[in-house]
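Note that one protein chain of the assembly has been removed; the remaining protein chains are unaltered in position.
Chain nomenclature is as follows: A and B, assigned in order of appearance, with residue numbering initiated at 1 for each chain independently.
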Amino acid sequence: MSELKVAADIKVGDRLLGWAASEEVRARGASGGLVTAVLASALETGLVERVLILKKVSEFEAYPVFTSDVKEVLESAGSMHSVPVNLARYLKPETCSGKIALPAKPCDARAVVERAKRNALSPEDTYVIGLNCGGTMHPEKVRRMLETVYRLGPEEIAGEEIVKGKLVFFTKDGKEHAVPIDDLEADGLGRRDSCRYCQVKIPTNADLACGNWGVSGDLAGRGTFVEVMTEKGAELLRNAVSAGFAEVMQADEKSISVREKVNKVMLGMSEKRKAEVFSTIENGEERFEYFRKELENCIHCGACKAVCPVCTCGEDSKCTAYSSLADSYKMSLFHMVRFLHLSDSCIGCGQCEDVCPAEIPLTRLYQRFAVPVQKEYRYLPGMSDRTPPFFALKPEDNEDNEGGGCSCR
Amino acid sequence: MQVKNRENVYSSICPGCGLACGLYIREMVSGTGETSVSVDFRKSSPVNAGKLCRFGLKLPVYYTEPQAHTEPQASMVRGQKSELKAAISAASEALKTAPAESLAFFSVGNTTNEEQKAFSALAGAFGAGVETGMGIYSSLPAKMHSALFQGMSLEGLEKAKQVFLFVDPYSQYPLLLRRVIRAKENGAKVVCIGPRHLPVADEQFCLKPEEYEKALSPSRDSVLIADIHPYSDPAHIKAVLDLAQASGAKPFFLRPFANSAGTALLSAHTKQRTLDKLFEDINSGKIKTLFCLESDLLELAPDREAALQALSKLDTLIVQTSGQGEFSGLADILIASEPFYRKHGTVLNAEGRLLSVGGNSTSGFDALSGLAAAFGKQLDFESARKEVFEVIGLKEADEFAFRKPAESFPVTAEVETPCSKHETGQESCSVSNSEVSNSESCPEKSCPECSSASLVYSLSPFMWHGVEDCSAFVELNLSMVRKLGLVKGGNVKIRASGKTVDMKFRISDIENGYLLSPLRLPVSGIPGAEVELSR
Partner (left out) sequence: MEPDKNEISEAWEPRIVMFCCNWCSYAGADGAGIGRFQQPASMRIIRVMCSSRVDPVHVFSAFLEGADAVMITGCHLGDCHYINGNEKTLVKFNFMRSMLKELGLEEERLQLNWISASEGEKFAEVVRKVTEQVRQLGPCVLKPEGVA
């Protein structure tokens, strides 16, 4: 085992293994509680004024709150795969004053980046602690899985984790109940639809990229792999180590390669799923009929826009202001405008789909437009600070040879 | 506790209709007491999985804009701002001096079971029951009542083999829609009855109640979904129940107010007046003192102007509400209460789940129980709650448990109230067009002068709660628009009972001879009527 790293040595590009210094935090948090420790230390030392966390109600329910209370941060610890919220939406000019830190799945981190481009938050004041994510689950489906597959009551559950392709529930009697996610998904259960074709599993767009992939041997389940992505990330981690909240050491080659392998496997599965879900509809009329049919049950509630983390337009926006319930159009102008606006910006987080009362697979619809456009412009929203192609002043500005954060296309 | 200058998050439910969808209310109270409210999605809620309809998303408007349902709302006594205590004692004085038989107590729901219990206790002190405005209970034989309380889980609905929709889920009960869609995905046939052609329908009918039996053939695995509201046509409800009985299908009744199921159960003993009868009794001087709990009679009244006139004839109008509308302004005594989301207590939803409202204030309850105590009916919150649980037949508020309706339904004395035998002309679909709707049916032949139409209201939560939506238009089908020679972007003139109104219109896929309106038109009361249309 290599030795612990001192705070001053932590720099951008480092790949480390870390854990919380406090026994209590290690016990509460997942994988050694490093993320909890980093958040807590950022608050305690005054590096940030507030953190945005999920306030836990039960294993299946939590809601986002801003807090300055370290106790609340400790209580929020845990992986919470069944609370699929996108935290970025809560970062808006009215709520963002002073420095803020938040834990973020890749889609949260992508939304933070996109919101920063739209001046909804200040990127300098927002510390994003990224978390690896293989997917989240809708609580309604979790209930159904427990009932029909695991045959467990929700009150029996003490915790949950995704390990090596299996969804594991820990019951209060100390037992583990594991079912392969592939089997669950074959029955329409398992992860949310959008997670199954998500293209970013390691949040390399955040300040720190944390997760348990690549943590093995003695440290398995007790340590977190962390990659320092930005100077802000280094600042966060140095702060946690020097304040005695966390301990880190250099990750060995094996850890690094295992993490990379897991990522590859996950991305490969996503690519496969994407090919299935977005199979081309060659005929134009059939394409139109597909969209028309999917949208026919729309009740015009506007939840898809209200929940969308990359939309920062507010109440009066183009999609709503020119669309009226009195229109008797073949397709609502609201949806047409959103299809266009999201074609370069949809990060595929699945929030719209989650909240649609008519169960329209909105993320799939938006991605139908986004996939070809983002490919054409070699632009993956939320992965770099490149201007969204639609905002370009001239076509040449969109000729991006760097790839704009787009590594997989 | 409500904390100032910090966001207070309430795990609340939507007061929009009887489905009681789960949501979060995020409340910011500024140092000066100004309240702003926003809505957030509660995906773990078993009723709606976090999904909300247009009304749910407009709750901030319902709670905080003019006509507000939040504080600061001051109690009033005969036009003077007063302390809550003073308003309560003024109410007590008014109730004491009025003859008991001239009192009436009215509440459609919109509040907790516990408040309803206290309200019932107060009414009971005068030998009266709580009027819920649902005249339907009196029009149906008591033995049929229990069928009106057959809740069923929405998840169970997904497994039905056939779904018969006598409501329009798109506008009236939107959170029903996804369940119907899922039932359809599971292989169910969806049959819709009404003038609007719904995308979810496999079959579409526009029928009179007496035609249900002939045209519809449900099976034991079918679910019949209808709703009960203050304007329900008894013939329609009875025909649905008869159909259910004859076929063994399961009837499932929805109601348009938060906790209208609980309210109905808690006041099931009383013979209910219809709203028309209520106003008639006010006009005739039979009712001199009226106490309304969280129920806006002006929004509910069939004819707003007539209602205003009637209410002015009362000796005393006592209103307990969190709403600040025109109605609370009319009150002689206004007892201000907390907004719905801040209430401590329970609500029974259409499915039969007993849900916690999520707040922690009992000021509304305390006002009512204080009044009840003044008339000899002692009731503290805990005992009210115990009684509620007993009536409902559940041990605790648990969003995953359902009440079992059959056993726990309070048995009423077998009083056969005459049920008006199929008097047509009142029901919402009064055009005799019983065939499967068919776009080829040529209207020109059947009625040479097609300028009259049946007005049907959407009866959405916006309409019941008087919340403005961007919906100042009426709906017609294309052939009617052509026949009337209406111009795109122009208006249609609607005439009824000597009044005329000009409205924008939209072309919709609806039955010939119908005019649908999401808004109340000043030409007609809520039940709708025949109207004349012209360019």
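Everything below uses one rule, namely that a residue touches a chain if its C-beta (ideal position, glycine included) is under 8 Å from a C-beta of that chain, and two chains touch if they have at least 3 such contacts.
All values derive from a computational prediction rather than experimental measurement.
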Which listed residue (A:Ser255, A:Ser343 or A:Thr363) would be found touching the missing chain in the intact complex? A:Ser343
By the contact definition given up top, give the residues of subunit A that touch the hidden chain. 284-291, 318, 322, 327-331, 333, 336-337, 339-340, 343-344, 368-369, 372-373, 376, 389-390, 392-395, 397-398
Contact footprint on subunit B, counting only the chain that is left out: 439-440, 478-479, 481-482, 507
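Keep this in mind: only the chains that are shown with their structure count from here on.
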So in the complex, the part of subunit B that touches subunit A is made up of which residues? 7, 9, 11, 24, 40-44, 46, 48-54, 56-57, 170-171, 174-175, 177-178, 181-182, 199-200, 400, 469-473, 504-508, 518
Footprint of subunit B on subunit A - complex, ascending: 55, 57-58, 60-61, 63, 65-66, 82-85, 138-140, 143, 154, 296-297, 299-303, 306-307, 324-328, 354-359
